[in-house]
Structures are given as structure tokens and as C-alpha cells.
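Only one protein chain is missing from this complex, and each of the others stays in its spot.
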Amino acid sequence: MPLKALALNATLKSSTSQENSSTDAMIELIARQLKDYGIETDVLRLADYNIKPGVTSDEGEGDEWPEIRTKVLDADILIMGTPIWMGQPSSVCKRALERMDAFLEEKDDQGRMVSYGTVAAVAVVGNEDGAHHVSAEVYQALNDVGFTIPANAVAYWVGEAMGSINFVDLRQVPDVVTESVAMLARNTAHLARLLSENQYPGDR
Amino acid sequence: MPLKALALNATLKSSTSQENSSTDAMIELIARQLKDYGIETDVLRLADYNIKPGVTSDEGEGDEWPEIRTKVLDADILIMGTPIWMGQPSSVCKRALERMDAFLEEKDDQGRMVSYGTVAAVAVVGNEDGAHHVSAEVYQALNDVGFTIPANAVAYWVGEAMGSINFVDLRQVPDVVTESVAMLARNTAHLARLLSENQYPGDR
Amino acid sequence: MPLKALALNATLKSSTSQENSSTDAMIELIARQLKDYGIETDVLRLADYNIKPGVTSDEGEGDEWPEIRTKVLDADILIMGTPIWMGQPSSVCKRALERMDAFLEEKDDQGRMVSYGTVAAVAVVGNEDGAHHVSAEVYQALNDVGFTIPANAVAYWVGEAMGSINFVDLRQVPDVVTESVAMLARNTAHLARLLSENQYPGDR
Partner (left out) sequence: MPLKALALNATLKSSTSQENSSTDAMIELIARQLKDYGIETDVLRLADYNIKPGVTSDEGEGDEWPEIRTKVLDADILIMGTPIWMGQPSSVCKRALERMDAFLEEKDDQGRMVSYGTVAAVAVVGNEDGAHHVSAEVYQALNDVGFTIPANAVAYWVGEAMGSINFVDLRQVPDVVTESVAMLARNTAHLARLLSENQYPGDR
């Protein structure tokens, strides 16, 4: 059975803004590589949804997280894509992570969180500085709620200190980015395949 | 002229939830101490407002950040109060910080950001673990956009590892918390007074 | 073939100090659980070695990192154990991480870093606060240099805010710690087994 990837784009801009998202551009590079491994990537822009603040899986009327949650749990690979603001993940990214906090209590009859077996990777872009820290924050949050992190699980680009160029406006994708995207896709696909065929054991 | 403090409560819960906010409880302790220095604290719960995602000072129709921004700039002291979720500041806190990113470009005729001269402190509460990191994230974000951080600028409480007690439900405020709140208020009031009478020089 | 684990204890105290190390106590709990999966854990106290500052694999005369490096690369599982100081990993932990920065350039003929296939987990203890952030820092650093992070890869204990009790002095290990140690060992053993039999593919 083919594996499925879900990419969450945590840009602050909704699709209606018509602005190009650098985060989308990075996600697109990853999706293209995953395709070589027979993996389709569903991309979802978080700012298009009403994701209510909270740490449960359903925050009531108007909350559109439940449908996103279903897709997250249905995927074999989760790509969390986020821009850098103030050297940190976006508030939209943090909002989604908080909603996954509920997984801590959502376990199967073997004591495994519902997210077990899903592999997570990170896509980060910014005008400048912050990618390593953003990946640290996202790795830790996602790992706490049951995701597995393959080797070299981040693809990123940032410009020189205090720069203002957007990734989406670069004339050419730098080779180092292309290579790290390929590495991320290769490792993520490999580990997701292994875990899809060999789920973590439970506690009983 | 008396100094003014503004406390932003970044709990995920709006006031209509009727739930007690531990963050509010910590802010209240600080406000009481600041009062001893003749400083009134205005408390504002961010989740009660429609703060649109973005990094400008006005994100258009329906955006309620502009009125909060006015209060931030009108204050001599900013208390950023946030709960800990996943060891990190809340998404509501990050949202407000992102909106202050606009200060980077909002300067007076001396080249000083509009926030210069304002002193910032942090109030953090959680069931467990994360206060130091939360203060690190908030210090850096606020300092980047022009705020000054007095000595020992954080008041926090968290329970033992993987605990589930809320600060607001403690039978008694621990002495170490009371002392650090007093220290925070003393230092914050002192530095805010100094800066209110001696603004940073500009670049011309 | 049985899998092997290596635990690096990054306490600031050398063995000659005769002081009990809380980090050791946590590592011991993990080692006991790994044993149930047929995995022996070699424990090494970093402060007993002269690990020179630098980012290469051999910093010359007197440098004792090379022998530690050999053990790291020989292991299927790496447990990085560190105390929390100032809410952050110890300087001894950071020193060891920096030396692994060299792995970025140390690749096999398939373009894979020498660390590929090794699974990493984290053990963190402190009097209070900081475990989540410590795990974030260690996850990111180790993942950048090729390690894989299984689901729920941290075992930690910290006391209440501003507390001063040591983990090693607790009369009883809290149940939540015992459970998370069991989960960590189960997941780590499972993923290390999978990867030892199915190494990541290379780039050619």
C-alpha cells in the first residue's frame, strides 16, 4: 500500500492573500522528492482554517481542527512547514502543535498514542536566522506527542543576517537546499516504510 | 507622574470560559506588588480579542490588535504572562509577539523603536516544566523589538515532572514564588522609573 | 546479533568526586529496561575524560574524544544523559555534541554520515525545570548529525519550581518516571532493531 504524506503549512498568510508562500515553495520541493518514492503529499494551509486555541481534539462549535487531526492521523509522514518569525516557529505552527497535545491521552489498547508510527519532518524558511531553533522546538513538541524523527529531518533556507530576501524569490534553489531536501525525503520515506510495516510494540 | 503597567495574559482560555487562569493568578501577585510602588496594572486577556495573524500593526478588518498595541506603547512596564504548553510559550503569546515585530520598522525621528524605554517582565505558569525556556523565548523576542529586561525578570511556578496540579489550585503560594515576585516588582519598578526619566539616546 | 547501547553521562562531576550523580540514576533505570530487550548499556562519564574543545574528531595531543567517538559509532543506541543547569544542557553535554559536529563531513561511499542507523534518546534530571528544553536542544543537535529519534525519546525528572531535591535522593522513583522510562526503552529498542536490519539507503 502506498504511503501518504501530509504537509501543514504554518505561514501567517491565508490562501486568499494571493501572496506566494516561501514555506509552500519548500514543501513543494519535498513533495516532489517524496513522489519519487511513490508517496503523495497532501498540503494544507493552516491559516485557511479556524483552529481554536486549546489542547483538546475538539474545541467545540466552529473548530476546524478535527478534520485536520483526521488527516494527520491518517498520514504516514507529517511535514510541519513553518516560517521563522523572531527566530521562532510561527504562532500558527504553535497552535497546531498545541492541539496535538491531546495525543498524550489518546492511546490505543496497547497504550500507544494515536500518532505512533508516524514519521515527522520539518520545513523551515525565513529571511534570516532561526532554522535550527525552529526545528528544535518542533522536533521536541512532535516527539513528546508520539512522532518519530528520521535522521536529518529538516530542510531549511534562510538568508544572511538581517536579510530580507524571500526563499520563493530566489532565482535558483541553492544546491545545498536541493541536497538536504533529497536526504530528508529519502530518510523519511525509508523510516515511514519500516514503521508502517513494523509498528512500535505496546505495553501489554 | 505615576508609572503604568500592562499585563498581557496569553492563556488559551477566553474569559467566557469561566475557568480560573493560573496565569491570571501569577499576574495578580505581581500587580499587587507593583501597587506598593504606586504602579497600577491593567490586565488584558489576549484570547478575548481577535488578534489576526501577521507582522504588521494593523492587519485590517476585524483586527483588534491596534487597540492592544496602543496600550502596550502607553505602558512603562509590560508583563507578558503565559502558560506553558509542550514546554514552550502559548500560541496566543507568540501571536502577540509576532505583532510587535512591526516595531522593528516603527521608529521615532531619533531612530528609536516606539517601544524604547519600556521595561518588560515575564510571568509563567504550568503544571510542569518549561519556565526557563519560556522566559528565554519571550526575553529574546521582546528585546529584539526594543524592550529592556531588568534583573531577575521572571516570576514562575511549575509542579514536579509530569505533574497536573494548577498554580491557581495550590492551597498556598510557595515562599520562593512570593520572594521572586517581590524581587521582580522591585527591579521592574526601579528600572522603569529610571528609563522614564532618562530615555535611551537616539542615533542623531 | 545483540544490540549495544552507549550512555554518555554529562554531569559536571567526575567519578573521583564520589558524589552520586542523579543523571547516573536515570541512566541506570533506562539500562535496566534495555536489558529486558537483550541490550547491554555501556555507561561513560564524560567528565572523567579530557575532551578538548573543537569540532573535529581528533583535536590532537591529550584529546580523549577519539576513544569515546569509537564507542559512539559502535553503538546501536546512544543515550545522552545530562543534568539541567540554568534550564539548559550542561557544558559537558554541549562539548560532546560539538565534537559530533564532525560527522557532518564523515560520510560513507553512499553519502551517509557515520552515525546513520544509530538511534538516540535523552535522559534529563534537575532539581527543577528545564527538561523539555534540554531534550529539544539535544534532539536537534543529534538529529543534525545523523541520529534518529524514536517516539517519546526522553526520560526526565525535575522537582517543583525552584526546588532543591536531587533525583538520586528521592525515596521512591515516581510511577510516571518508571512508565516513561519503560516506554523510552521499548521504543528505542524497537527502532534500533529495525534500523540495524534496514539501514537508511544512500544517495547513489
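Read from first to last, the chains carry the letters A, B and C; within each, the first residue is number 1.
One rule holds in what follows: a residue touches a chain if its C-beta (ideal position, glycine included) is under 8 Å from a C-beta of that chain, and two chains touch if they have at least 3 such contacts.
Treat the numbers as computed from the prediction; the structure is a model and nothing was measured.
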item: In the full complex, displayed partners of the excluded chain; value: A, B, C
item: Selected from C:28, C:63, C:76 or C:137 as touching the chain missing from the view; value: C:137
item: Per the touch definition above, residue among B:43, B:73, B:170 or B:183 touching the missing chain; value: B:183
item: Residue in contact with the excluded chain [from A:113, A:142 or A:158]; value: A:158
item: Residues belonging to chain C that touch the chain removed from view; value: 12-13, 47, 53-55, 85-92, 94-95, 97-98, 101, 137, 140-141, 144-145
item: Touch residues of chain B, complete complex, unshown partner; value: 113, 115-116, 132-133, 135-137, 139-140, 143-144, 146-154, 182-183, 186-187, 190-191, 194-195, 198, 200-201, 203
item: Absent-chain interface as seen on chain A, which is shown; value: 86-88, 128-133, 136, 156-163, 174, 176-177, 180
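To be clear about the criterion, only the chains that are shown with their structure count from here on.
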item: Self-contact between copies chain A and chain C, residue sets same or different by half; value: same
item: Intercentroid distance (Cα basis), chain C paired with chain B, Å; value: 36
item: Averaged-CA centre spacing for the pair chain B and chain A, given as whole angstrom; value: 29
item: Whole-Å gap between the CA centroids of chain A and chain C; value: 25
item: Shared-contact residues (touching 2 or more other chains) in chain A; value: 137, 140, 144
